[in-house]
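Note that one protein chain is taken out, while the other chains of the complex remain in position.
Order of writing sets the labels: A and B. Residues in every chain begin at 1.
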Amino acid sequence: MPDPIITLTTDFGASAPYAAALKGVILTLNSAARLVDLTHEIPPQDVRYVAFFLATAVPCFPNEALHVVVVDPGVGSDRALLYIEAAGRRLLAPDNGCWTLLEGAETARVIRLAEPRYWRRSVSATFHGRDILAPVAAHLSLGIDPAQLGPPVRDWVRLVIPPPRTIAGGLAGEVVFIDNFGNVITNIPTDGLRPPDVLTIGDRKLQGTFRWVRSYSEAPPESLVVLGSSTGLLEIAVARGSAAQCLEATVGMPVTIDWTTGDAGGSAG
Amino acid sequence: MPDPIITLTTDFGASAPYAAALKGVILTLNSAARLVDLTHEIPPQDVRYVAFFLATAVPCFPNEALHVVVVDPGVGSDRALLYIEAAGRRLLAPDNGCWTLLEGAETARVIRLAEPRYWRRSVSATFHGRDILAPVAAHLSLGIDPAQLGPPVRDWVRLVIPPPRTIAGGLAGEVVFIDNFGNVITNIPTDGLRPPDVLTIGDRKLQGTFRWVRSYSEAPPESLVVLGSSTGLLEIAVARGSAAQCLEATVGMPVTIDWTTGDAGGSAG
Partner (left out) sequence: MPDPIITLTTDFGASAPYAAALKGVILTLNSAARLVDLTHEIPPQDVRYVAFFLATAVPCFPNEALHVVVVDPGVGSDRALLYIEAAGRRLLAPDNGCWTLLEGAETARVIRLAEPRYWRRSVSATFHGRDILAPVAAHLSLGIDPAQLGPPVRDWVRLVIPPPRTIAGGLAGEVVFIDNFGNVITNIPTDGLRPPDVLTIGDRKLQGTFRWVRSYSEAPPESLVVLGSSTGLLEIAVARGSAAQCLEATVGMPVTIDWTTGDAGGSAG
């Protein structure tokens, strides 16, 4: 059997020594662990961003991977640290909702970490990733039963990305993610969606100036396109350019789509 | 035998979930694969940059490594995806020339990926790295014969970094790469090159204000030096500073070197 996989997702930034410290703590307890960096560049303390990140990345992994998530604005408060099993995925994360966009979140098995014997001997007030989550991850990778980590809990913080609302002649949603290319991803699912006639993002109303495409390459460079993202959400992009820059888009900005005639159903063209 | 090595080179950016998705897809199919990040910070869609990157990095690796390259401005178009064997190196990359600065590119064995049975069941129009290249890499690491991936091809996109031209009294080339330290690397080979008397970069003509050195440390801090780069190309640097900033250099900017007397041959001093 291959050695256990432990992934790391943090907001520490690549230049800080904190991600390295996590790695060292894990390898000290289980030197056979295989560490996989997902990212250390989550925007600082941005729970919503990491929730979207995990919802995109975690489903690609095999179930046996253990995902350690350290984006923890509440460190040092009485917020809990959790072990989570959701639809076969296993995570360790602060109780701030960061994992709750994953499939199976509503019916997850959740345990509150409460057994200091699986922690570092001395636990700082500001770095629970190193002192609690990392050693617990190592112990889990060595095969301890999660039930030993603490009591099961039935309530936890839930992060809800509101589904788009139906409005007269269209749908109203918002920007949920902007990627490295400047592609703007919304909370509007594209499955079965009919190409809209009008797209409004923030204060900009676009009509006749964008194209509905299957991929960026169907449009000439610099042109504005709307498409289904690789995770099935309405995405606004500029072929070989940055839509976020062109549209001055930011996460949370309202997005509406409208059809001047007919209904919202039908084929996505 | 050690577990198979798969390297990843992308322009996804460290904060996006796309590199993590690649890793998950590979580990799901072959959980024994050993993933090595080369970089996820290629400037977005910069084929020329990644070509230089690969030409520097790939020759350092053992032949058994498999290099997955996802810098793919043409995703969703009819550009092919390729399996490549060049001088013993093995790569998976879009057909955009990104691998063609490697030794052996002209006589490479190239196969067009055409067998969907080695792909993800559902292939998106915008993320072929996750849906085609990553699963094919995993299957290759499990030992399938590359011939099963698709038909051999004899033509592919070639990226050519033009060799410098001989001009009256010197050579005319260009900037091909600027590194993290602000060192400016040109397309002018230094093997056998005689130290130039005049260096022109963009609009700036330098004469008597730079030193030809073997290494940065031969010159006082802040001084401008010209040397052979670690890959054998003429490099312009500022000792403990940034030549790119001092000279406002950008990739593609013309660079000429001149000798006020004599010929271009001889020792590099």
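We take it that a contact is a pair of C-beta atoms (placed from the backbone, for glycine too) under 8 Å apart; a residue touches a chain by one contact, two chains touch by 3 or more.
Quantities reported herein were computed from a predicted structural model and do not represent experimental measurements.
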Residue, one of A:Gln45, A:Thr200 or A:Ser223, that touches the chain absent here: A:Gln45
Touching the absent chain when the full complex is considered, from B:Glu85, B:Asp179 or B:Asp197: B:Asp179
Option from B:Thr100, B:Thr126 or B:Ser229 whose C-beta touches the chain left out: B:Ser229
Residues of subunit A (touch criterion as defined above) contacting the omitted chain: 3, 11-25, 27-28, 31-32, 34-35, 37, 44-45, 73-77, 79, 124-127, 130
Interface residues of subunit B (partner: the chain not displayed): 2, 5, 7, 9, 14, 34, 36-43, 52-54, 56-62, 64-65, 179-181, 214-218, 227-230, 235, 240
